[in-house]
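One protein chain omitted, others in place.
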Amino acid sequence: MRVNGAEVEAAVDPRTSLLDLLRETLGLSGTKKGCDQGACGACTVLADGERILSCLALAVQYAGREITTVEGLAGPDGPHPLQRAFIDHDGFQCGYCTPGHLCSAVGMAAEAARGVPSYVTADLTADRVVLDRDEIRERMSGNLCRCGAHNGIVAAIAATYAAGPGERA
Amino acid sequence: MNPFGYARAADAADAVRLGSAPRAAYLGGGTNLVDLMRRNVVAPATLVDVTGLSSAIEERPDGGLLIGAAARNTAVAEHRAVRARYPLLARAILAGGSAQIRNMATVAGNILQRTRCPYFYDVAGSRCNRRHPGQGCDAIDGHNRDHAILGGSPACVATHPSDMCVALAAADAVVHLRGARGARVLPLTELHRLPGDHPEIETELEAGELITAVELPPLPPGAASGYRKVRDRAGYAFALVSVAAVLRVERGVITAVRLALGGVAPKPWRARTAEQALLGAPADPATFRAAARTELAAAVPLRHNAFKIELAERTVTAVLADLAGEAR
Partner (left out) sequence: MTTSAHGRAPVGPAPENWAGPVPDPLTDPARTRRIGEPMPRLEGLAKVTGRIKFAAEHAYPGMLYAALACSTIPKGRITALDVADAERAPGVVLVMTHRNAPRMNPMPGFGSDPKAGGFDTLPVLQDDRVHWNGQPIAVVLAETQEQADHAATLIRVGYAPEPAVTSWEEAVANGTAPTTIYGGPGRRELGDAEAALRAADVSVDEVYRTPYHNHAAIEPHAATVLWDGDELFVHDTTQMVAHSAWSLAKIFGIPEERVHISAPYLGGGFGGKGLWWYQVLAAAASRLAGRPVRIALTRENVFRTVGSRARTEQRVAIGATADGRFEAIIHTGASATSRSADLSEPFILPAQCTYAARTFKLGVEVAYLDMMANTSMRAPGGAVGSFALECAIDELAVKLGMDPIELRLRNEPRQEPIDGRPLSARNLVRAWRAGAERFGWDRRNPTPGAVRDGEWLIGMGCAAATHPYVRSPGAAARITLHRDGRAEVEVAAHDMGMGTATAQTQVIADRLGLEPHQVTFRFGDSRLPGLVMAGGSQQTAAIGAAVAAAHRELLAQLLKLVGDGSPLGGLEPDQVGSLDGGVAALDDPSRHESYADILDRAGRDRLVAEAVAQPPEELTARSMHSFGAMFCEVRVSSVTGEVRVTRFLGSMDCGRIVNPRTAASQFRGGIIMGIGLALTEELVLDDRTGRVVNASLADYHIPVHLDVPEIDLIWTDIPDPHAPMGARGIGEIGITGTGAAIANAVYNATGRRVRDLPITPDKLL
């Protein structure tokens, strides 16, 4: 498995989730455990660019995959534009759901860029997704926030991606 | 979670071979199975990873589609042909879970997901006939707002949670199976069983039998289709009631209709009684409402879920009215 660009090898108990592998074995505690049952989105990471829930992913099933966590979002020039936007728009309070939101939004932008519709998309056959507020809110509804930073989160995502879907993904 | 072995199947034959081991279970995206194992609801000895099996979505000569069992939910919902020709299916998939879950979950895994009845999940503290046959059911006299009004039994009133299956039921989907005794096909509406006296037997699958594909026949030409889900919050929640429908109206008369309900029964509920009442009848709200009533005449409400009868009637009526508007 590659994690944030680095090859990692770990012998794991088949019971070990990708989330626990990241947090306990690899020491990458940026990915959070909010429910451990796929109901909150705090553990969202990218597997080959697709957003998934690492708590419901058995680590053994992800051998050979490229995993990106919040620790791997930043580029050589510093934080990812979305990370900066979260700060600018106060898109978090306690920060516990934040890594999951960030990874989820990056994956969401890629989905939108390739035209994946959502439940609120009026025309399912449209070629292009316009990431308006409703689209962002629906597509991000798998990430819970209890502090109530929803407005800032949506604003940060809109500022980063709404101009052109996925252009900065 | 109990300790278990893990094996990755190279193809369907390999999977069936591996799946014949005692207490083996097939693992797709894991979005339901891993949770069930972690909460000790199920404890397989071996997981056979079948995500390497076919995930292709192929056009059929008859204009239908064949969807590999390992296709991820997102892949189905975003597929051009699904979006264009089976909007009810695309919409139903997009109504289910979250984007992350849809990226992980496979088509077969979605079909075979277990009920979300909280008593089913509470292994240590609640009784459940589905989990432990003969133990009793804590839902029937307990908190049963989310439970079934149709198709339940004194042994079990749990609902099937899938959105996708409701659309598949309305789309006349057929599942392709493969087991030790060979391959066979089964209409999706005949795959899941009603609980009766044996809620622990949830499907017609034989031991070790595997879903390899789902086949969608073409919808009736000129028909409109859609899916609507009613839930307690605006997103990321299981259905209180959902409706999948296919409708064709010609000169004001219904000439084709397929209707299925979710959130109301232990299996995706094909509303054939309502369909009979609708076919050939004028496409107006009074007809829709009356047909829905006919279907729900058999409903048996529990202490907390009588509202689902009215809610289902209204949602059916609204969905059909929308489709009738579209079809005209």
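Letters are used for the chains, namely A and B, taken in the order the chains are written, and counting of residues starts over at 1 for each.
Throughout what follows, contacts are C-beta pairs under 8 Å (C-beta built on N, C-alpha and C of every residue); 3 or more make two chains touch, one makes a residue touch a chain.
Small disclaimer: the values here were computed from a predicted structure and weren't measured.
Student: From the list A:Ala10, A:Ala63, A:Val130 or A:Cys147, which touches the chain that is not on show?
Tutor: A:Cys147
Student: In the full complex, which of A:Leu18, A:Ile136 or A:Ala162 touches the chain missing from this view?
Tutor: Checking the options A:Leu18, A:Ile136 or A:Ala162, the one contacting the hidden chain is A:Ile136.
Student: Kindly state which of the options B:Pro44, B:Pro87, B:Gly109 or B:Gly142 is in contact with the chain not pictured.
Tutor: B:Gly142
Student: In the complete complex, the non-displayed chain touches which residues of chain A?
Tutor: 13, 15-16, 20, 23-24, 27-40, 42, 69-71, 73-74, 79, 83-84, 86-88, 90, 92-99, 102, 120, 133-134, 136-138, 140-154
Student: If the missing chain were put back, which residues of chain B would it touch?
Tutor: 1-3, 38-40, 116, 118-119, 121-126, 138, 141-143, 145, 230-238, 240-241, 307-308, 310-311, 314-315, 317-318
Going forward, only the chains that are shown with their structure count from here on.
Student: So how far apart, in whole Å, are chain A and chain B when each is placed at the average of its C-alpha atoms?
Tutor: Whole-Å distance between the two chain centres: 28.
Student: Hey, which residues of chain A end up touching chain B in the complex?
Tutor: 13-15, 17, 36-38, 41, 44, 50-53, 56-58, 60-61, 104, 107-108, 111, 114-119, 121, 124-125, 137-139, 141-144
Student: In the complex of these two chains, what residues of chain B are touching chain A?
Tutor: Spelled out, the residues of chain B in touch with chain A are 1, 3-6, 27, 29-31, 34-35, 38-39, 47, 49, 51, 74, 77-78, 80, 83-84, 87, 90-91, 94-95, 97-101, 103-104, 229, 234-236.
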